[in-house]
Each structure stands twice: as C-alpha cells, then as structure tokens.
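The complex appears here without one of its protein chains, the remainder shown in place.
So that you can tell them apart, the chains are marked A and B in the order they are listed, and the count of residues begins at 1 in each.
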Amino acid sequence: MRDVAVIGVGITKFGELWDKSLRDLTVEAGLKAIQDAGISSDDIDALYGGNMSSGLFVNQEHIAAMIAEATGLTEKHIPATRVEDACASGGVALRHGYMSVASGIHDIVVVGGVEKMTDVSPSLATDALATAGDQEWEAFFGMTFPGLYAMIARRHMHEYGTTKEQLAKVAVKNHHNGSMNPNAHFQNEISIEEALSATMIAEPLGLFDCSPISDGAATLILCPLERAKEFTDKPVKIVASAQASDTIALHSRNDICRMDATIAAANLAYKQANLRPKDIDLAEVHDCFTITEIVAIEDLGFVKKGDGGKAAEEGLTQIDGKMPVNPSGGLKAKGHPVGATGVAQAVEVVTQLRGEAGKRQVKDAEIGMAHNVGGSGATCAVHIFEVV
Amino acid sequence: MVGIVSYGAYVPRYRIEANEIARVWGKDESIGKGLGVFTKSVPGPDEDVATISVEAARNAMKKCSVNPSEIGAVYVGSESHPYAVKPTATIVAEAIGAGPHLTAADYEFACKAGTAAIQTCMGLVDSNMIKYGLAIGSDTSQGAPGDALEYSAAAGGAAFLIGKENVIAEINKTYSFTTDTPDFWRREGEKYPSHGGRFTGEPAYFKHIMNCAKGLLERIGTKPSDYKYAVFHQPNGKFPVKVGKMLGFTNDQIKTGLLTPRIGNTYSGSTPLGLAAILDVASPNDRIFAVSYGSGAGSDGFDITVTEKIMEINGNPTVESFIADSKIIDYATYVRYRKKLHLGGE
Partner (left out) sequence: MAVSRFWREIPQRYNLEGNQCTICGRKYFPPKHICDSCRRESIGKMKKVKLSGKGRIYSYTVIHTGSSMFNLQTPYIMAIVELNEGPRITGQIVDCETNDVKIGMPVESVFRKIGEDGKNGTIYYGYKFRLVK
C-alpha cells in the first residue's frame, strides 16, 4: 500500500445552471482539475464518477463512459466507473479512486462527481431524492427526505433539548461562509429571524434548514504521493479514507439521534491517520439539513453527543471558531448537486490546506476532514487530508 | 338456527351540518328540518368503501373468537365500490385473514345491497355449504352538488358474521318484496345518481317497505307490538318514522335504530348500521323487526330474536361511540375531501 496525494482540483459554480448540461458540467470541472494538476489527459489511468440519479434526472445511465468520452479520455480506452451511494456517491467515488492508487493498480486517477438536477420539476426532483430512502417502507407511506431529517431533529430536540434557534444558527453561519465563496449556489447572508420564519417544509425544518436543489460538478486528480512533486508544489496527502454502511430505513436504526455509519467511518479514519478529533483543523460535513450538521459534529467527535446545538449557538463552528465546520458554505449555501457533493467537500478541504481559500480561509489549516453521508445515514464516507 | 354470530360497525369521524350545505346553496335551516337530517358523516380523503368495510369487519371479528380461516363466504354490498370491476370483498377477506378457501363477490342493489348479502350468507350457512359467512353493507355515496340528496348522502358501514353456532341473535325468518321500479339510479360512468323526485316516496319506498313488512308479519304470524325494536331503511329522518307509524310501530321502538338525523343516510350501511346500534343495547329475548329498502326496487325483511349469548360479547366500539367521535368540517373542506371540484361539463 502506498500513500496517495491530491495534485489537482476543479469545480464549477453550483446553482440552477440552465445552459449547462450534465456533460458540460463534468467537462468544465474535469478540465479545470487537469489544468490545475498540470497533467496531460494521456497521463490518466482511470476515472471514477460519483452520481446519484442521472437516470431519473436526465434519463441517462451509463454515464461514466459518457463522461470519459466528453473529457477526451476514451481515446485511450481507460476504465471508467460510475459509483452510486445516494448523496455519498462523491465520497465513495473518492474512496474507490484512492484505493486504486493506494493498491498500486493505477497511478493517475480522476475522481469526479456530478449531478444535473434542474431539468426536472422540483416535485420529480424530490421524488428522485427520496429514492435514497426505503421506497417500500418509508416513501410509499408518504415519507419525504426532509421528513426523515425532521424526525431526527424532533427526537434530538426531545432527548437533548436542541432548539430551532440552534438549527437556524447553522444556516446563518453557512450562508455567511457561502457569501465568501464565489462558486456557492447562494451567496447571500441570512438572518436568524429569516431562518426561523421561513416556510415550513417538514416540521420542525423550514426552507432555510434544507439544502437546495443544485446543478454542479467537482473533480480531483489523485496520484501516488511519491510522484506528486512532479506535478505540483502543493500536494495534499490523503491520510485516511474510510466508509461504512447502516440500515437504509431510518426506523431500523438503533438510535436516530446518531449516525452509526458516521461513527464507524470516523473511528476507522482516525485510526488510519493516527489522529484524534481535536487534531482536525477544519471539516466539511454533510449538512443536507441543519440538523445533519449538528448530529455530524457530535458523531465525528468534535463535541459530546447532544452538544451539537450548543456548539453552533456558541460559534464554535464558525471559520474563526475553535472547530471550523463547512467554511465553503456547506451543502446549505454552497449547494448540493448530490453526486458532486462528496468530491466538492474534498476540493474545499484541499483548497483550504493549500491556503487558497481567499476570504473564507481557515487560519493555519494543516489537517482537514470531509464527511459525506448517503440517504438518512445508510452510507458514510470520511476522508482526512493533510498538508505535506 | 341461523343467525348473527358477531357484528361490527364503522362511521368516519368527519361531519358536515345540513345548515352549512344550505348556507352555500342559498337555502336556510328549513331544509335540514324538513328532511330530518341535521349532520351527515363524510369520509376522509383516505377512506372508501374498502377501508370502511375492513374496519367494520375487523370490529366484528374482534368481538368473537371465530378463526377467520373458517369464513366460507364474504359479500360486500355498496353503491360506491372503489372499483367498477375488481371486488371489494376480496380486499376485506385478505385484510381479516380469511381465505383462500372461500367464495366472495360484491353486491349492488342501491341501499339494500348489504341486507341482500346477509340473506345469501343465511342460505349458504343453513344449507351447510359454509360454516360462517360475512355480509357487509357500506357506502360513501354522494349527492350531486346543490341537489336534495347532498344533504343526506353519507358514509358508513356494518358487518355481520352469519353462522349457526353461538349466535347472539337468531334470524327466525327473512322475506323480500321486489319489483322493477326506477325511482333512483346511476348510469355507468356518471358521477352522481339521479332520482324521480316525489316518485321515490309512495310508489317506491313506502310501497316496498309496507308490502315487505306486512308480508313478513303475516308469514310469521306476529304483530308490531311483539317487537322491542324496529329499524327501517332511513334515507332521511322522516320516512322511517312515517312508515313505522303506518305499520303500527311506535317511536319508542324505532328510536334506537334511527341514526340518519345525526349521521345522514349511509345507503347500503343504513339498515345494517341501525341494526348494529340496536344490537349494541339489546338484551336476551328482545325481538327485532328490520326492513331495508333499495331503490330499483326491493325490501328485505328480517325477524330477529336476541339470545343469551349477546351478554358474552364486548360491544365496543359501539355505533354510538362512532357517532360521538365527530369533527365538524366546512363545505370547502368537504368538497376537498369528496373531490367535488368538477361540477360537470367535462
């Protein structure tokens, strides 16, 4: 097993991108990453693409080959694989790219993530997202994706006293961070009052507790650490790559106030990297809903179980706080093109560790974590990156 | 002797007041008073004849210890079956754990489809073709917006488990009177029924109930005073009182089974629910006289004697408990629940 580094990153703007197709988005992010790495397409040995639902959104499956072709990679007939694990597709694609380099099977690997969600109506987009949950036993009876996380929020409030104000604080912070991110879907700040009085989606979650429907793509170029200096003078090492699974239906979990998949993946990751939560300088966590960020910072070990709300309230997770979370704006403000998210989180961490995050730069960032969740917690991928 | 082994009822909890309907159509409270209907039941958006029949059947099964696999027949009578083709009876059978060794079918005979089902079960049981038969009358019928029937067309149902062993009420005799009389009908594909106005009275309702009642009394050799309770089909609050009087029954005898003023006309559920309400309070040896009426037209009459076994069953949930669990809704909500937004011309 050898060490793996990230030598290039690329990302599109996230948002409602009417004039960009799925192909357009992947090519844009892919070419940016290739240029950032300073490699030639000829150097690429394999492609892993994360995408949740191209079939339902644009009626197209088999997109790995399609993306390879669009990016000019089919000339060399490289292996191209699509990875699907709902909203964790990107993070899991990264894990597969990492494994292929770490094992010595491939050298230079492209890991991409993309989702084109706005070509269907919001209602159909919601139905597509609901396929991340249990169709027979959750969605069939009327459950929606926000509904699942709303029940998590309700139980978390019941057991730990978490408040709506604390949830709103997460949204406000992430919008503030997003306002400093030129690629974010939303670049406006919001106030606590706006968040608290927003339209209800699934009580207690309102419009501002939910991440948006976005189009976007993100790409990473991986290579063996021993070769990284051939391509960049700012390589970032992947010191941990972990993945875990849990029951697909929320009602089958042991305790809905925590995500056992996150805990399992995080424990594996910390062990691999020989690190502890307090060693992490910044984390991009999966805030598909505000409550998800609160549960995640508990499960990742940054605060005790139940204290996630308080941490948000006390500003712990702000960019200048003790434990910066989602400096990119998170899924809430940056946007959540589902398959792209896991890769976009890694792009942000790498950008931060390189010191290239501009106004939203976390000071002295040396170790960063990306936390990507599928569905209501059935899959989790955790990666830890370190400046070399 | 063949009789009722168990019974169960179900009435949806939503209610709309006759005065509220009148308000929308520019009428006043004289309409409700004239019909003797003050509130009617409204099914929720997730309720239909299948769900009502299942709840009534489950309530019947809860009250006895009969193994559902011993039920040999299931018949559901309604004029608002969810499917035009695909039986409600099989949904009910599956939902109570009966079958597959049984026969089933759906019945239609306007408001007397449920009592026709009871008669069929009686025949199958008495001839030893089956051990137990389940007969259900339930409806979610609608009246056209603004029509007189809109004030009374309601939703509800009752189920009767018919058998020979451990009967709580013996059905001593049944007799029917049937002619081809077009007083009220609904053509295939039409959303709402049509009716012959005043023709639905004397030549229809009264003629058939009178003939059936008199025919039954004659064949058994009884008179009205021999009965503790009487229940007649109740399309409104006035007809059953009038026909009872014409036959020689008193208000005291019919008041227990007279539910229409409070829940409206539940069509195929009408006489069955009235009978269920009586069984909820009846004592051993009470005699019950029941005559249904279905437009088209016909009446099924039953002479019933309650047995000692009625003391052994737990009456809950009673018909009165369903009537008491009520939530009043306005006309807009009623229209939303009953999907009446298209007034025709489509």
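Brief remarks on what is shown
Quick note on the criterion: contacts are C-beta pairs under 8 Å (C-beta built on N, C-alpha and C of every residue); 3 or more make two chains touch, one makes a residue touch a chain.
As the structure is a prediction and not an experimental result, all values here were calculated from the model.
Among B:I91, B:M122, B:A230 or B:L259, only B:I91 touches the chain that is left out of the view. Of the options B:G44, B:G123, B:P224 or B:G315, the residue whose C-beta touches the omitted chain is B:G44.
When you scan A:V4, A:L17 or A:A130 for touch with the missing chain, the hit is A:A130. Only one residue in the set A:M143, A:A184 or A:A312 touches the chain that does not appear here, and it is A:M143. Looking at chain A, the residues touching the absent chain are 123-124, 126-127, 130, 134, 136-144, 146-147, 150-152, 154-155, 158, 199-205, 249-252, 256.
Think of the hidden chain as still there; on chain B it touches residues 13, 44-48, 50-51, 54-55, 58, 82-83, 86, 91, 94-95, 97.
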